[in-house]
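Rather than the whole complex, this shows some of its chains in their spots.
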Amino acid sequence: MRMLGVTMERVAPGEVELALPFRADLTQQHGFLHAGIVAAVVDSACGYAALSLMEPGVAVLSVEFKVQLLAPATGAWFRARGQVVRAGRTLSVVSGEMRAFGQAPESSGTDEGDVVTLLNGTMMTVRGRPDLAD
Amino acid sequence: MRMLGVTMERVAPGEVELALPFRADLTQQHGFLHAGIVAAVVDSACGYAALSLMEPGVAVLSVEFKVQLLAPATGAWFRARGQVVRAGRTLSVVSGEMRAFGQAPESSGTDEGDVVTLLNGTMMTVRGRPDLAD
Amino acid sequence: MRMLGVTMERVAPGEVELALPFRADLTQQHGFLHAGIVAAVVDSACGYAALSLMEPGVAVLSVEFKVQLLAPATGAWFRARGQVVRAGRTLSVVSGEMRAFGQAPESSGTDEGDVVTLLNGTMMTVRGRPDLAD
């Protein structure tokens, strides 16, 4: 995530927001942010959201996720939000989205942006693996 | 894909293979290749596979995809394969996988690697947009 | 849907709710409503929701959907809600859920029930096929 220039915007129990500036080198051939990069960032937001509800010393792994690409990811910057829909002992159901904003974060004001991607997934709590602990 | 060091290994009608060397800077916190990077590469392989069956002058866009992460993506290098399951006029159903190999490509011989990720998705043919043509 | 005893509770542009009474003959071996039956009903709600935003004379077909089963579907009755997240000319992105209620509909009052299943899918508008028109 560091390589992508992603920063953490907000962390609350079960909800995390990440910000991603537009970068030409992350676009695919059409000038949009690559679908996989979008998936990576929203998946990360969801993983952190799941982790925020787990006990210390555990790790979180993505079991599976589905992304739906509603619109091309074009914009000045992007916000990925991850939320926990249901936290279980072993599995957590998460839901996330990526929104695109036309203006820089400091000028975005009350702009809510446009949803460009939805993600729905399953995260797993990994216990007894201190080497993996997040 | 260039930024990730991905190279095209094989292109056949409806099937594309991409190779990705292991790079420490693409791993997430546990030393595995990040799930989103894996998704990005397999999605690209599937997109190229779909495009290989389309008429010239069109573009391909991912509508949605699901990834299932079977095992941590660790290894010396990775191969992503994308295949077209059904090619329609507007929508194509694609299926892909990522395999991890313990040794460098030139030493991998008959090693078939281990499947670390499955992807199942839907691609759309975009016509009448020469600005997007692949 | 008629065979399942499903009734339409509410239709608004882009949103449909269906009600399903509990029936012992629809349960799987554990006494829960079968996952596939749940999927069928929520998929129907989403299909009707998508259709509610389309022009007359067209048909709607499910391209794909994913269901996540959050909890066993037990209860006195169930409500499936389908919503359109984004309506395109050819494809619509839909999202749905099934909620379980412990008491009969007439006694449920302000009970919001428990979400037992989430569905996220893609619907397609089929034109020029009056034989399929919904």
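Letters A, B and C name the chains as they come in the text, with residue numbers starting at 1 for each one.
Keep this in mind: contacts are C-beta pairs under 8 Å (C-beta built on N, C-alpha and C of every residue); 3 or more make two chains touch, one makes a residue touch a chain.
On a predicted model such as this, the values are computed, not experimentally measured, just so you know.
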item	value
Overall copies of the shared sequence [whole complex; 3 in view]	4
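Here is the rule we use: only the chains that are shown with their structure count from here on.
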item	value
Maximum centroid distance from chain B, chain identifier (CA atoms)	C
Centre distance in Å when chain B and chain C are each reduced to the mean of their C-alpha atoms	33
Computed distance of Cα centres, chain C from chain A, in Å	28
Whole-Å gap between the CA centroids of chain A and chain B	21
Numbers and ranges of chain C residues touching at least 2 other chains	66, 122
Of chain A, residues touching chain B in the complex	1, 3, 25-26, 28-30, 34-37, 39-41, 43-44, 59, 61-69, 72, 131-132, 134
Touching residues on chain C, where the partner in the complex is chain B	63-64, 66, 90-91, 122, 124
Of chain A, residues touching chain C in the complex	66, 68, 70-71, 85-86, 93, 95, 115, 118, 120, 122
